[in-house]
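Removed from the display is one protein chain of the complex; every other protein chain stays in position.
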Amino acid sequence: MKNFSNRYIFLYITVLVAVIAVLLTAVSLGLKPRREANQQVEKAQQILRAAGYGEVTKADALRMFGEAASRRDIDGHECYDIRCADGDSGLVVFVEGKGLWGPIWGYVVLASDHATVKGVTFSHKSETPGLGDRITSQEFTQSFIGKRIVDKDGNFVSVSVIQKGRGGNVAEENRVDAISGATLTSKGVNAMLHDQLQFIEHSESVK
Amino acid sequence: MRELADIFVRSVFIDNMIFAYFLGMCSYLAVSKNVKTAFGLGIAVCFVLAVTVPVNYLMDKYLLQKGALVWLSASFAEVDLSYLSLILFIAVIAGIVQLLEMVIERFSPALYQALGIFLPLIAVNCAILGGSLFMQERHFPTVAHSLSYAFGSGIGWLLAIVAFAAIRERLKYSDIPKPLGEKGIAYIITGLLGIGFMAFLGI
Partner (left out) sequence: MKQYLGPLRKDNPVLVQTLGVCSALAVTAQLKPAVVMALSVMVVCSVANFIISLIRNTIPPRIRIIVQLLVVSTLVIMVDQILQAYVYEVSKMLSVFVGLIITNCIIMGRLEAFALSHSPFPSFVDGLMNGIGYGLVLVVVAFFRELLGSGTLWNYPVVPQSWYAAGYLNNGLMILPPMALILVGGLIWILNSKKSSVK
């Protein structure tokens, strides 16, 4: 086996690291537009699903989104005006919060009265498979449809995510059942909706 | 404080490295013939996880994430180096393992005798790199959270390998179908243990 001097080893590593750094940066920059396009398509698909369009193919997503929705931020919150699948107009509100392990986010579509939920989608980064990740399931998201974020006097109460059988004083139209076995993720969804929908009550520009 | 304990318990039992994610299976299968060596490797993994994950957490927070370099200069706010995280994490792990080996050898020969042979194995143990990658994905708010997670995962791994080694010691005396062999039964036992651990999911 050959002997290598310390200087050779040092040079070797330096050159290797330099080559690798250049290579990786090139690949990363080169593919960046494609990665970002993917993320946009996914976002369009999620919003369209919340608005009742069902599963939209990737090829159609951006075009349909462009036709149906237009961005209109309200008080610094990311919002969209959208024409829902049933022909009504709605308001999409982007919500984000914390689940058990990492960030969770989603889109809430409100009917033109800004009080009735027409649909939601949720996403998560790293909730436990089989438990917390069920917030993305149809079973959970569909339980939000028709719920109201205001009580019968018109005050903002959000939609609460509560375990079945608990929280008896919350009206049926203001609550959905939490996911059994995923208490903390459900609490995260609950807190996210409370925090991020509240601005609608105070905002004049919503109307 | 409660949150820290929560993360700890979850990473020991529910998100157990071995039974939920199969991380570190290679050394888990190779070094579990008897309880004593299994325990030694388990302790070493625990130790290395508890050191490398917080270090990599700091790396991620102040070097790699989008906007992480702001502390250097505000003009770096848009720089996102996260594509380099794999390579940096593995370099940190390899470096720290090397360093630990030298430090332990210098200051505690007894400990070195116990852990020494395992340390080089650990640099390429998936559980260690996996720990850092899950830490990055989960966006812990502070170093303490990441430490609690790392330590919990280590304990979980230790628990799993010791339990498995104890079963394997008994296995020598049992009558396994010949073609199934020692390896086949090892996989099946791990699977059954994993199903057992799933009972913790309800907590």
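Each chain gets a letter, A and B, in the order it is written, and its residues are counted from 1.
Keep this in mind: a residue touches a chain if its C-beta (ideal position, glycine included) is under 8 Å from a C-beta of that chain, and two chains touch if they have at least 3 such contacts.
For clarity, every value in this text was computed on a predicted model and none was experimentally measured.
Considering the intact complex, the chain excluded from display touches A, B. When the missing chain is restored to the complex, the residue among A:E42, A:D75 or A:D195 that touches it is A:E42.
Seen from subunit B, the chain kept out of the figure touches residues 19-26, 29-30, 83-84, 86-87, 90-91, 94, 123-130, 133-134, 137, 177-181, 183-188, 190-195, 198.
For subunit A, the residues touching the chain absent from view are 1-2, 4, 8-9, 12-13, 16-17, 20, 23-24, 27-28, 31, 34-35, 38-39, 42, 126, 130.
Here is the rule we use: only the chains that are shown with their structure count from here on.
Inter-chain centre distance (subunit A to subunit B, centres taken as mean C-alpha positions): 31 Å.
Contacts from subunit B toward subunit A in the complex involve residues 6, 10, 14-15, 83-84, 87, 134, 137-139, 201-202.
Residues of subunit A touching subunit B in their complex: 20-21, 24, 28, 100-103, 125-126, 128, 130-131, 181, 184.
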